[in-house]
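Let me begin by presenting the structure, written as C-alpha cells, before commenting on it.
All protein chains but one are shown at their positions in the complex.
Presenting subunit A:
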C-alpha cells in the first residue's frame, strides 16, 4: 500500500530529525554557563549540597552518557521534571535549599500537555480567521489580475505585513476591550478570550496566504488546460471551481505547512502580550527562569509537531495532486 510505505519512510526520517534536535538542545544546555544543580538547590546552598545534587541528577557524568540515559527516560515518555515549577501550578517556587515549604516539582510533560490545547485552540482560530479573509480575496485577485480585487489584495497584504503584532495587540486591546468592552483581552476565562489574540495572529498570516493564492490562481488561469476549457465546451464557473481552484491549492497547502510552524513562533509574543496561558507563555517563562528540562521538553515537543505537520501537509497535497506521489 502506497500510503503506508510513505508514512513509514517519513516517520523514520522524522524520528531522525527529532533525535538530532534533541541532541543539539541537550548539548547546548549543558555547554552554556550556568550550573543546573546550583539552580535547583538555590544560590545560598553550600557547595557540598550542590555536588550531592549534581551526583543525584547524574550531571557529573560525560555528556554523551547523560544523553543516552536521557533518551532512556524519554523513551518511557518521561520528559523529566521542572527545576522551578511546583506541582501546584504557581509559576515560582521557593528558593532556598532547606525551605520546608518547598513542594515537589511539576512534571515537564504535564506542564506542556496543560498548555498545548490552549495554544492549538489559538492557532486554529487564527488560521480559520485568516483563511476566511484571504481565500476569497486571494482567489478574486488571481482571477482578475490588475483589476480592483487584485489591487485590494495587494493593499491589504501590504498593510498586514507592515503592522507590528505587539503594537496591533495593544491597540486592539485598547479599543475593543478597554473602550468598547466588546471582547475580553487579558488572561483566559473562556473561549471569547481567544478571539482577540487570534485576530492579531491572523493578521500576521493573511499576507502570505493572499500573496501565494493570488499568484498561483493567476498562474493556473494562464495554463493551457484552462484556456482550452471554453473551447472544449466547459462553462467558466465549472472551469474555475473544478479545475482552477484545485490546482491553485497545492502551493497554498505547502505554505500552510510552513506557516503553522511560524504560527508557533508568533504565539510567543502574542501570548505574552495577552497573558494567554499557552505554550508560548510557558516557553518565555521557562527561558526567563532558566528551567532547562522544560525548555528541552518544549523544544522536543515542537520539533515533533513540525515533523507531524509536514507529513500531514504532504499527505494532503498528494491526495489533491496525484503527481506528487513519490
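Brief remarks on what is shown
FYI, contacts are C-beta pairs under 8 Å (C-beta built on N, C-alpha and C of every residue); 3 or more make two chains touch, one makes a residue touch a chain; residues count from 1.
What we mean here is this: contacts and distances are computed from a predicted model.
Taking the options "Response regulator", "Pyruvate,water dikinase", "NADH-quinone oxidoreductase subunit H" or "ABC transporter ATP-binding protein" in turn, only "ABC transporter ATP-binding protein" matches the UniProt protein name of the chain that is not displayed. Screening A:164, A:230 or A:265 for touch with the missing chain picks out A:230.
In the full complex, subunit A touches the omitted chain through residues 1-2, 5, 8-9, 223-225, 228, 230-235, 238, 242-243, 246-247, 320-323, 325-326.
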